[in-house]
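Every protein chain but one is kept in place in this view of the complex.
Take a look at chain A:
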């Protein structure tokens, strides 16, 4: 090593407070929030309340994990909300109108999610439509499509079909179990199935993105697509895969929503897109990642859930909720981009 080179080695031996502020700032804020609510919101600290928070963010969280995968490859999926509501309507249609089993309904939804994801991927990779526009178009298309079979009405047992007949099918108990059953854990009937699914999907996506070579290559594509391609990465295949994961997870969210509601409610799920995108973006700030990541997304979803639950218990009116979410998002984005930019330093 020459003198010249020795002088170049960046001097970062002492990690300043800024490093810790970026890395742990958001988690500290989360813990502070928990302590605050535990003291000032009666009934906040307790297993039932904790489970309620998890349950309130389970569906958004699953969608957010899907959108995280598309963010990782440098894309974006605006169609997730409408995929979820389409899955909601499709499962109701399959069971109530076509009188099929829960299994058929679930499979139909998952296949629908995968197909929509594949079409998104096709539009983006092969037709070269920019991701935001392709998925925006798909969102529009699905919102319209899900209304056609029932002429814009919600689906429930006993409704009159366009043909004049009455729909006799019912939501099968097995299907409703997915949305309503609670497992025992220390306390009786504590953990609902959607929460278990949320945690399971979270761990799976985290493992996939962080520990496998596929995840690493997807991050490479997101950072520098050209360079990743020149290193032999099948870029198109991974991008389509990301949109398919996003589509499938969105349809899982839709299934859970249907199973909780027990009817094909045309007006449900309006907030899903914004909430889940917000969770994924808030996730950028967690552990100073400054990039999409599964752990951050899950924490981001929980952060919003905790804040809303705590505020509700302190009697904040429901109409302030979106304002709170927006404020959290803006602050998290500031955290991410301002601070991590400063960390990069001026360079030479």
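The rule we apply is simple: a contact is a pair of C-beta atoms (placed from the backbone, for glycine too) under 8 Å apart; a residue touches a chain by one contact, two chains touch by 3 or more; residues count from 1.
Rule of thumb we're sticking to: contacts and distances are computed from a predicted model.
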item	value
Among "Autoinducer 2 import ATP-binding protein LsrA", "PRC-barrel domain-containing protein", "ATP synthase subunit a" or "ChsH2 C-terminal OB-fold domain-containing protein", UniProt-listed name of the chain not shown	"Autoinducer 2 import ATP-binding protein LsrA"
Sole residue of A:153, A:182 or A:291 that reaches the chain not shown, by the stated touch rule	A:291
Selected from A:107, A:211, A:314 or A:330 as touching the chain missing from the view	A:211
Touch criterion as defined above, residue of A:107, A:133, A:227 or A:314 at the omitted chain	A:227
Contact set of chain A toward the excluded chain (per top definition)	1-12, 14, 16, 211-214, 216-217, 219-220, 222-224, 226-234, 291, 344-348
